[in-house]
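Shown here: the complex without one of its protein chains, the others still in place.
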Amino acid sequence: MTLSQSMFPWILLTAAFLFTLGALGVLIRRNPLVVFMCIELMLNAVNLALVGYSSYLNSEEGQVFAFMVIVVAAAEVVVGLGLLTRVFSIGRELDVDDLDEMKQ
Amino acid sequence: MNVLLAVILILAAISALGVVFSSKTIYSALSLVLTVALLAAVFLVLNAQFLFVVQLIVYAGAVMVLFVFIIALLDPTAEDRPRLFDPRLILGVLAVAGLCTAVFIAARNDVTYDTACTTQAVTCMHGYTVGSLAATGDLSADPFHTFGFPENAVDRAGNVQTLANQIFHTYVLPFEITSLLLLVAAVGAVYLTRRVAVGPRRDPQAEERWRDELVEGGE
Partner (left out) sequence: MLSDYAPILVFLGICILFGAGVPLLSSVLGPRRPSPEKELPYESGIVPSISARRRFSVSFYVTAMLFIVFDVESIFLFPWATIVRQLRVFGVVEMGVFILVLLLGLVYIWAKGALRWD
């Protein structure tokens, strides 16, 4: 236990860094694919925090939640990338600045 | 061991920078693969063996492959420049620095959520002092004890069994709802990709020309 307790602030720091970096990527990138990857980065950062807390508080629950987050992220990626293929097939350019209507 | 963890965390942070600031989509994707794999290694160090495997199989194995397929399907050579010199970038960098500093200081100083009501454990779940368990080791003082976590629950061997007990006993309903979520994802994706005209637009003449050039160059 000494391992995770002394390293716990650093794990949290990395999680916060990855999360805010993902948010930054969502703000500054134009390609929706990269925006998706940045969202994945944010989900992974949350998973890291959950597993870090799980180890720190000596509780299994954090790992269960992290597992559920991974499952939900997989489903989210399937639908999200399906949407992107749809957007592409109706001839729109892949740029989040141009995709500002639900219906063209 | 702490050194190992520190190195993995630093590498993960660096490769995450690659995800956000790469000029090509495919580089972003490959950086994300590296980040995901490094986080899997962190899970292993933190004794979350099951999550380590799940992370590798689902994320590095399946989700990232899907990302690369989509890049190949849409535009393999796509380039995308980040909005540099944009007010949003400055705002974002400030947010990154601010939140990271706040979280780090809070974690270092064992910040409590609400110190005013630590005495009433039942009504004040948020009053639990984050650092107190680590500091005192007094399990009876913290409300989490009422959940009945055995000592060294996470460190115990058989991580898969203990997690499975949680998933299939305590969280049966979320588990069943997950199947609905996956069902919706499968149906949605099939619906969205029905008769999509994105397939390779074959141009027989261009292919012929390309092959001729290749063979001529070879002779």
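Going in written order, the chains are labelled A and B, and every chain counts its residues from 1.
The definition used in the following text is that a residue touches a chain if its C-beta (ideal position, glycine included) is under 8 Å from a C-beta of that chain, and two chains touch if they have at least 3 such contacts.
The structure presented is a predicted model; accordingly, all values stated were derived computationally and were not measured.
**Student:** Considering the full assembly, with which of the depicted chains is the omitted chain in contact?
**Tutor:** Taking every chain of the complex into account, the missing one touches A, B.
**Student:** For chain A, which positions touch the chain that isn't shown here?
**Tutor:** 71, 74-75, 77-78, 81-82, 85
**Student:** So that we can see where the missing chain sits, which residues of chain B does it touch?
**Tutor:** 1, 44-45, 47, 50, 54, 57-58, 61-63, 65-66, 69-70, 72-77, 155, 160-161, 163-165, 167-168, 172, 175-176, 178-180, 182-183, 185-187, 189-190, 193-194, 196, 198-201, 207, 210-211, 214-215, 217-219
Following the convention adopted for this analysis, only the chains that are shown with their structure count from here on.
**Student:** State, to the nearest whole Å, the distance from the C-alpha centre of chain A to the C-alpha centre of chain B.
**Tutor:** Whole-Å distance between the two chain centres: 6.
**Student:** Which residues, counting only chain A, touch chain B once they are in their complex?
**Tutor:** So the residues of chain A in touch with chain B come to 1, 3-25, 27-31, 33-34, 36-38, 40-41, 44, 47-48, 51-52, 54-61, 63-64, 66-68, 70-79, 81-86, 88-89, 94.
**Student:** Looking at the complex, which residues from chain B come into contact with chain A?
**Tutor:** Going through chain B, the ones touching chain A are 1-2, 5-6, 9, 12-13, 16-17, 19-20, 25, 28-29, 32, 35-36, 39, 42-43, 45-48, 50-51, 54-55, 58-59, 62-63, 66-67, 70-71, 73-75, 78, 80-84, 86, 88-89, 91-93, 95-96, 99-100, 102-104, 107-108, 133-134, 144, 147, 149, 151-155, 159, 162-163, 166-167, 170-171, 174, 178, 181-182, 184-186, 188-189, 191-193, 196-198.
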